[in-house]
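Shown here: the complex without one of its protein chains, the others still in place.
After this line comes chain A, so read on.
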Amino acid sequence: MNDLSGRISWADVGLALLLVAVAVAISRMRRTGLEGDIAVATFRSFAQLLAVGFVLDFVFGGGTALTPVVLLVMVGTATLTSGARGKRVPGAYWIAATSVSAAAGGTLGVLLLLGIVPAAPRAAIPLGSMIISNAMNTASLVMRRLRDDLGAHRREVEAHLSLGETAAEASASWHRTAVRNGMLPIVDQTKVVGLVALPGAMTGMLLAGASPSSAIKLQMVVMYMLLGGNAFAALVAGRLTVSRLFTSDHQLIRSLRRVSD
């Protein structure tokens, strides 16, 4: 077999570190000051992947019951990351948690329910991780965009409110832009898939020795899943963010309006 699964030894990994040394050398030479970051990144990736490898070996080897725990840890980490990005939105962590969970639960649920993927950790965990990391980025994008836009267009938003419109009506055009903005990356990625880059799932299957025809089928399922998951995350994040940027009396929250006269 010409495939790479099971063929890479720790010695091979050590040899691959030579490429990191190249990166460090270039960084030195061009005085980018990134050597420290490269070292930290290399060490972190090594430790994180080692840990994940252990956990997955255990879960795949009979610890199936731990699958939800692994997914929950991923959702938790995504929540912390996305929540910190959107922290000028009140309740950002809560919004991130809900959007990411909705995206992961919704899409994984559909895939399992329709029997497209088996209810096994080997399927649920990698697919879940892809949805979760994508939904995390989407939730961050939507929260930030909405907050920035409603702040920058305070006058327009309040002009709408002053005419007696609801918060939902007054924010509709910026809400639409934010959701669109959150979904665009995955839509563009889906358009050029295979032409610009061979995406991760497909690459992985090819390296592991699968035939291209089965690799593309998995990639299709992954792309469609990510489209659905991101749309879900954008929808939920948009709704919740709007509800947190206005009071129940259809007023912009105070931190968004700095009135000067």
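Just so it is clear, a residue touches a chain if its C-beta (ideal position, glycine included) is under 8 Å from a C-beta of that chain, and two chains touch if they have at least 3 such contacts; residues count from 1.
Just so we're on the same page, contacts and distances are computed from a predicted model.
**Student:** Leaving aside the chains on screen, match the unshown one to its UniProt name from "YbbL ABC transporter ATP-binding protein", "Cytochrome c-type biogenesis protein", "Threonine dehydrogenase" or "FeoA family protein".
**Tutor:** The correct option from "YbbL ABC transporter ATP-binding protein", "Cytochrome c-type biogenesis protein", "Threonine dehydrogenase" or "FeoA family protein" is "YbbL ABC transporter ATP-binding protein", the UniProt name of the unshown chain.
**Student:** Which residue from A:Ser5, A:Thr32, A:Ser214 or A:Gln251 sits in contact with the chain not drawn here?
**Tutor:** Of the candidates A:Ser5, A:Thr32, A:Ser214 or A:Gln251, A:Gln251 is in touch with the missing chain.
**Student:** Which one, A:Ala159, A:Val187 or A:Ala208, makes contact with the chain that was left out?
**Tutor:** Of the listed residues, the one touching the omitted chain is A:Ala159.
**Student:** Tell me, which residues in chain A touch the chain that this view leaves out?
**Tutor:** 155-156, 158-166, 249-252, 257, 259-261
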